[in-house]
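With one protein chain held back, the other chains of the complex are shown just where they sit.
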Amino acid sequence: MIRFGILGAGRIGKVHARTIADSGKAQVAYVADAMADAAASLAASVGAQVASVEQVIASDVDAILIATPTDTHADLIEQAARAGKAILCEKPVSLSVERIEQCLPVVEKAGVPLMIGFNRRFDPNFAALQKRLRAGEIGEVELVTIISRDPAPPPVSYIERSGGLFRDMMIHDFDMARFLVGEEFVTVHALGGALVDPAIGVAGDVDTASVQMQTASGKIAVITNSRRATYGYDQRLEVHGSKGMLRAGNVHMTTLERADGNGVTQDVIQNFFIDRYVAAYAAEVQSFIDAMASGKTPTPSGRDGLEAQKLAEAATASRKSGQAVRVG
Amino acid sequence: MIRFGILGAGRIGKVHARTIADSGKAQVAYVADAMADAAASLAASVGAQVASVEQVIASDVDAILIATPTDTHADLIEQAARAGKAILCEKPVSLSVERIEQCLPVVEKAGVPLMIGFNRRFDPNFAALQKRLRAGEIGEVELVTIISRDPAPPPVSYIERSGGLFRDMMIHDFDMARFLVGEEFVTVHALGGALVDPAIGVAGDVDTASVQMQTASGKIAVITNSRRATYGYDQRLEVHGSKGMLRAGNVHMTTLERADGNGVTQDVIQNFFIDRYVAAYAAEVQSFIDAMASGKTPTPSGRDGLEAQKLAEAATASRKSGQAVRVG
Amino acid sequence: MIRFGILGAGRIGKVHARTIADSGKAQVAYVADAMADAAASLAASVGAQVASVEQVIASDVDAILIATPTDTHADLIEQAARAGKAILCEKPVSLSVERIEQCLPVVEKAGVPLMIGFNRRFDPNFAALQKRLRAGEIGEVELVTIISRDPAPPPVSYIERSGGLFRDMMIHDFDMARFLVGEEFVTVHALGGALVDPAIGVAGDVDTASVQMQTASGKIAVITNSRRATYGYDQRLEVHGSKGMLRAGNVHMTTLERADGNGVTQDVIQNFFIDRYVAAYAAEVQSFIDAMASGKTPTPSGRDGLEAQKLAEAATASRKSGQAVRVG
Partner (left out) sequence: MIRFGILGAGRIGKVHARTIADSGKAQVAYVADAMADAAASLAASVGAQVASVEQVIASDVDAILIATPTDTHADLIEQAARAGKAILCEKPVSLSVERIEQCLPVVEKAGVPLMIGFNRRFDPNFAALQKRLRAGEIGEVELVTIISRDPAPPPVSYIERSGGLFRDMMIHDFDMARFLVGEEFVTVHALGGALVDPAIGVAGDVDTASVQMQTASGKIAVITNSRRATYGYDQRLEVHGSKGMLRAGNVHMTTLERADGNGVTQDVIQNFFIDRYVAAYAAEVQSFIDAMASGKTPTPSGRDGLEAQKLAEAATASRKSGQAVRVG
């Protein structure tokens, strides 16, 4: 049994705790959270004990799962690494590339596994696409298109602390682009505007954006994001290769269709990120557990987290300057 | 140049005249219609002359295209056959199996080609399906499903003269079932009701019906019909074989989709039979012209018309008795 | 906490035990199975005790879940009813209409709830369709089409004990037709053949079949079944009403599509009934628990089981005689 300490008993902490408890190979030993009630409730549901962050890190657990607010991630990773724990940390390591670059050597020096929670790599649809891509089903990758749209914008108070759309939202797509293309991007150009909510613009951010990037070998990725999609949580991939195209579409609530005088209407798509990615969250944690159990290195790695963050930083700069930015 | 005489300058007569005129291999020499204006207008549009039915049949044309009311078909086929003309007759030869069985020997004795206008065999979608079926793409046929629904019922005055749903509407599907299965059906069972318009029931007919039929070797065809489809002219086929399934869906007005809070809505489907089957009508006439030009026997034949009519007659009887009817 | 005794620790027993254990409102107290190992393993996984069937029924549990072989259902229902237990029994009560008609009065006399496990009513797609239908979304029901095809035929040894395709496989579709139409069918006509495996024909059964049925008010249901579908477990519904059409399609393994010179290929559909209906099985048991917790009568009822069985019996007779059969 792999014993876990969970830091953070919020929405995602709960989802992950359930996966660990149901895995058969691992268990939750401790739960820590600044909100005592949340920690107690989660601990009770999986037969764990409540403890402080420090106690959890100092305990005899094998692994630390970090699901606390973003600005604590880097510090906690360093502490857990120094304590010799395997680490599964929710993305991102930090909103600051510089901070990540300080943090990763600490992990390397400690020689512990670190996996970053880019959950979308584990979505059954996207994972199957990437696997078929790597198997050569459509030949060499030429062009990747990623569409990500949230149902509705978060409050401006959230936006202000978020690091901006490119670091907060498109970060998933930067990771996905790297995952699919399998090469590093060297040029990034971003456009953006506050078309959904002017207050987001006043806060210095954008709510509608596009980024195009290119690798040294010429492969292109195009990402579009919006904080609004009236029709649900729009999450699509399209990859063009030398022998064809692979794409992953949206997940509808049901397979229902209605035909009437207005046309043929399919049911709405999934509307909430936890519902949409419930299988991805479970597969992500399972993948970490499987890696630990078999002694393999879990992925995506800390370096994956770093590279995605560099792209987010470049896009943020490009959007402000209007010019393309070189990376790496 | 193959020279045609057209009997009947109505909706279908016009469609066919245009195909002949554009074919490059044939021309319309004469047009006859009880409505002098209609005949004159159609004749002018294709550079033909107006004549009486008798004059057209007695003329030097190579072929007679019969697009007159159903109750004249058998007589006109016999006259044209005796005059040695090749014949393309709109379906059906007659609403009476007995009358068809009198008529066909006249054609055979005259030794002239007779093709019956089951236009749907020539629809590009259905024709491609049947071709791929015969090529063995899904192995041996096991089960065929045909769905035909009209957008709205015709007036009861039309229903009263129509021979009933099975002879008037499902006749196309009986022919299609034979075309797809490639064997004769020996058992027919029909259900029906007046669910759309009670007046249709009062007139002794049904507006909603299903038929299931089986061949001697056990292959099954299921046909459903309705005089109403609020969403357009529903025309679908599905064929199951030992190696898979082939189906042909509806034709949408455009490829447009709208996504919003109601779901994802595809544009409406074609709503009018002449629009839906415009390519089929043209391919049908072209097939007759090609057969004449190359000396081949055109299909579907008079016997195809007879066999479909027998199925319609059996279904009509079955619906009334409630019992299955043996055919052939 | 509602305490359950589970009779039968096979495939479905396990699925149901997990749902009960995860429900938060109920628990498994005892498990009985002729295979001692199976009972022990399942009991251990949910913290229950192993007992004999007699001990379980005589125990203080609130409810009995019957997931034993079909030929034991009626006896066990009667015993559980006499012991005053609420009962959730896998379909069917019995392959014999006569036996069901003996059994149900015993349950009624005991005054205990009896729910029959027609899991497909609880499939999220089908349940949503039925709900929208009852809400009037497409007006009055006119015609229902149900397509059910298994990936591959079972061994002939299974077929021989199964009661035949209509009782063993189409029974689900008879229940679904009743569920969707909301009226009893009075006429049944069946066709069938052994097109997939001649040995099934030798055993007196069919592997390909169609049934059409009509209610007293004229509504029609058409069901097609096959023991083979090379492309997966084909499970589709289509309902036509006075105001439009509602349909539920197949569930694909992923949302992936590949476009290449062969066309645009969607991923395969679900291929295994337990995967396809995993959510349905859970919702079914949850519905029984919710009914118990709230004091409501669970559905589908024993009478639903009886009526579906009558249709299966009528279809079996019709297929043999070739003639339509009156029901009720």
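Some observations on this one:
All chains are identified by letter, namely A, B and C, in their written order; residue positions are counted from 1 within each chain.
Keep this in mind: a contact is a pair of C-beta atoms (placed from the backbone, for glycine too) under 8 Å apart; a residue touches a chain by one contact, two chains touch by 3 or more.
All values reported here derive from a predicted model rather than from experimental measurement.
Screening A:S96, A:Q214 or A:Q286 for touch with the missing chain picks out A:Q214. Screening C:T230, C:S301 or C:Q323 against the full complex identifies C:T230 as the residue touching the chain left out. In the complete assembly, the contact with the undisplayed chain comes from C:G263, out of C:G24, C:G263 or C:G295. Residue positions on chain A in contact with the hidden chain: 140, 142-143, 145, 147, 149, 187, 189, 191, 193-196, 208-214, 217-220, 222, 224, 226, 228-231, 234, 240, 242-245, 322-324, in rising order.
If you put the missing chain back, the residues of chain C touching it would be 229-232, 252, 259-269.
Listed for chain B, the residues touching the missing chain in the whole complex are 124-125, 128-129, 132, 137-138, 243-251, 253-261, 267.
Here, only the chains that are shown with their structure count from here on.
Centrality by C-alpha centroid: the chain sitting nearest the overall protein C-alpha mean is C.
Ranked by separation of Cα centres from chain A, the top chain is B. Per-chain Cα centroids separate chain B from chain C by 41 Å.
Between the CA-based centres of chain A and chain B the separation comes to 58 Å, rounded to the whole angstrom. Residue positions of chain C with contacts to 2 or more other chains are 243-245.
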